[in-house]
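Only one protein chain is missing; all other protein chains are in place.
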């Protein structure tokens, strides 16, 4: 099993749900984060004085999937999250050694099917 | 060392603390997340119009533990987080290559003892 | 590639940005978490009655870096996050198998350069 | 106007004033988190713009002289009427009256902005409400309260069912259609992001409405007392009937529902507060909820227009029902300003005039909205933000601010 | 009642009105995030229910006629007393008085709901407050202000120490015990989730209390001025003494503490506001904090009842202390409605009557709460939510709403 972590624009969250359905995935977890990358934050003016915000709000989506699903999921995320502007985000893939479904006690890939 | 990530119901958070004590673990981190799995979200009515919320609030607990502790911790989490209803959540285990305790500079398993 | 997860004091967040610049790193993601470790939480009094908060607010910083950068980044984080008091936090290092930059489609270490 | 009246009129003016911030929270809580600043600003801007315009031209156009029964003249430009501060002068030639009426001129255009929330350019909105005040609000205020044609035909409107609610509600519908839908309309119609704020706003609206309706007696007299009571009872009744509908239709009574019920109960009693008996205010409130609920859930769905926060469904429909209810329940013994009793007391003449007044108000609102929309489109080159701006939220795109910047992790 | 009085009574009524939303925020900020909607709704529902019941039967049962010194009759059903809107009529035969009193009938049952927060079924709560209004509130209002027995024996209660605070506080205790504890009671007694809201609520309560006590003079006269001042001073004094206690006991003065101190200072001065001199209001306020602090921290702990938001500790105990303080400090020269001076001016008769009135109030509250509890249990088949509903929060389980749905990540 692999874990896919995608750091994407918040407004793309609605579309993430579609990935689940279309790829018949089992689950997804989403966190609000603040990110900083090539997109260097933004400026606000408070009473005329410039304030630099170094971090921009992003969404982190985590999906644990089976090895053979990784490519299609990553491709699907790239497709929905792409705008072409700086700040589109990144996807990271790492290894998951075991999974357990709490409700049933199943473990291994069964837990995420 | 292994990292245990448990996605559980928010109301189970209070009980997580007990696991630490009973298993003599050293630490735990908790994040609020929105999840989506077999439990497909819920409906709200706003002025009589149905709104679908695709994501339900969950808690993600992260614990880095020594290899030999993994099983007992996972079992303990399953025990407290279980209700039998859809949405109980999942636990994922992955490998951690190194750990550092900032206060002392200790690294490796010493950092989490 | 490696992922560095640092659980640090919230007030140290401002300094994290400097690490990026000084080490020429490409990105960083930050999450608010509640943590519990050797620092056992704190007490509040509500209308004279003591309430125990088991969890203290922390910041989790995630950085995916190239293998050769790990040591310098970890050292830099230790340097800025250190106060010497309980609760300074921990850093964990794990393996990342692949990375994708959504904007360009680049993958592997190119995605994080 | 004696000194007790001065005390009550100033108090009422302060109460009506706080309704606009109340509205800002009512609306602001109902939108997505990334749009609350823009939504609050859309109401707040009227506190500045509406005040200055009123003092310069608005009061004069509404209450000085009469041109064809449709609008006043500019003789009181800059409020330079005689005896400016003589508190004992009779209406309308008194500053206390000008203050009280100013608060109405502030909140009415602010009501419209709920319909276009989450997608209209702020600069366009500023132009729109400026023009709209001139082509719709001042004329209507003149026609109803300044001795114009709606007064002449014998229709009554105690505190602004036509002037405030039908006008803004209908204009909201037209503007929402002209503007077009939100990007995700249909997928995720509503996203109230802070329901306690919705309730805070509704509570401030109810609180302020005591001045709105109670102050419309223009004196600290029995009529003010009466209007205060009918106002409270209609709000209470509508809140309960809305919750009962929700309980039946969706299983659970909600706080957004309770807040909505309060507000439409207040809307519905506005034209009749000083004309109908107390028992009728129970009925007025009890019926406004099913009527509005039907429009919001069924009619809006059917026609698919994107009236973001149901300004038409609440203020337009609620105001129309209120105007009709006044024609049904008015009682001359309560207020002799009504020339006839309502239908329930056996006279149909008033009801007919109420219907005529509603129709005229709708016509003016529709035409005026087209004009204001046209001018706004010309001056600001299109009135809708880009999809990208919708995505990132109007707080960032229009105001460069985030409502709760610590929310995601910064302290 | 002259026109100046009308102005002041309407203003006071609006001020008392805003106390109920204030209470909703005071309570709502003190509960867990997942229960704020339910907590606000528990107060808000009275704005609807309390108003309608009052107009239909409440005012009549409280102020029309007298049956055995205990309750009025139904002659003024639907407020159909003569000269409905004659603002110059003497009390109680005036609509302005009915409006002012209505606001008290709204907030009193709402006070109780803090004791059962986070675990009572909303439907049960609605039944409970309906019955409770009839069996406890209207009788008490009649006994104290409608010429009933508490008036007859010569006890005094300026603005509702017995009628509002002791009645609700004692009923809250009884209901909390009958209802049973929250699932996690003891582990995590309190979870104020939004302390600025707690302060917002307390500030609105203080603001509104100027109308509550100041308006209870029923005229814009020197007594109103006096009551306004004692109200402010007792709140100020109690706030300071609470903060001093916290500083000594726990090391740090808190904002929840300051807010609590304000409120109990206002509670304590309620019965005596128009009877005791200003210096006595300093003492009344200064002492209410240690008394209530003791009950909340020591007595509650000892007996282990789950009065979620300390309604008994604040309103019950604070109200009892206020009734006693009135018996200690009353001064006939301030208000001749008191037949005797207080103990500090050498007369014991009033104090004895105050104690008797407190005892009678407690008895009525206890009996009435059992009745209302019994009826609510029967009609709604149990009044407590399931443990599962407690876990997921009453906002979802009872209202299908989340207060801040963007909180965890949705925009």
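Read from first to last, the chains carry the letters A, B, C, D and E; within each, the first residue is number 1.
Here is the rule we use: a residue touches a chain if its C-beta (ideal position, glycine included) is under 8 Å from a C-beta of that chain, and two chains touch if they have at least 3 such contacts.
Just so we're clear, the structure is a prediction, and the values are computed from it rather than from any experiment.
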{"item": "Chains in view touching the one left out", "value": "A, B, C, D, E"}
{"item": "Contacting the left-out chain in the complete assembly, out of E:192, E:323 or E:405", "value": "E:192"}
{"item": "Touch criterion as defined above, residue of E:20, E:101, E:167 or E:237 at the omitted chain", "value": "E:237"}
{"item": "Touch with the omitted chain, as defined above, among D:118, D:157, D:307 or D:398", "value": "D:398"}
{"item": "Touching residues (missing chain, whole complex) on subunit B", "value": "10-11, 13, 30-32, 59"}
{"item": "Contacts of subunit C with the absent chain, listed as residue ranges", "value": "9, 11, 14, 32-34, 42-45, 53, 55, 57"}
{"item": "Chain not shown, touching residues in subunit E", "value": "2-5, 7-8, 11, 15, 32-34, 191-196, 199-200, 203-204, 206-207, 210-211, 214, 219-226, 228-229, 232-233, 235-237, 239-240, 243, 250-256, 258, 261-262, 278-279, 282, 334, 393"}
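We take it that only the chains that are shown with their structure count from here on.
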{"item": "Touching both subunit A and subunit E (chains)", "value": "B, C, D"}
{"item": "Highest-count interface - the chain pair sharing the most C-beta contacts", "value": "D-E"}
{"item": "Inter-chain centre distance, subunit B versus subunit D - centres from mean C-alpha coordinates, in Å", "value": "49"}
{"item": "Cα-centroid distance, subunit B relative to subunit E, in whole angstrom", "value": "43"}
{"item": "For subunit A, residues that touch 2 or more chains besides their own", "value": "11, 30-34, 55, 94-95"}
{"item": "Where subunit D touches two or more other chains at once, by residue number", "value": "188, 191-192, 250, 252, 254, 256, 408-410"}
{"item": "Pairwise touch network: line, ring, star, complete, or other", "value": "complete"}
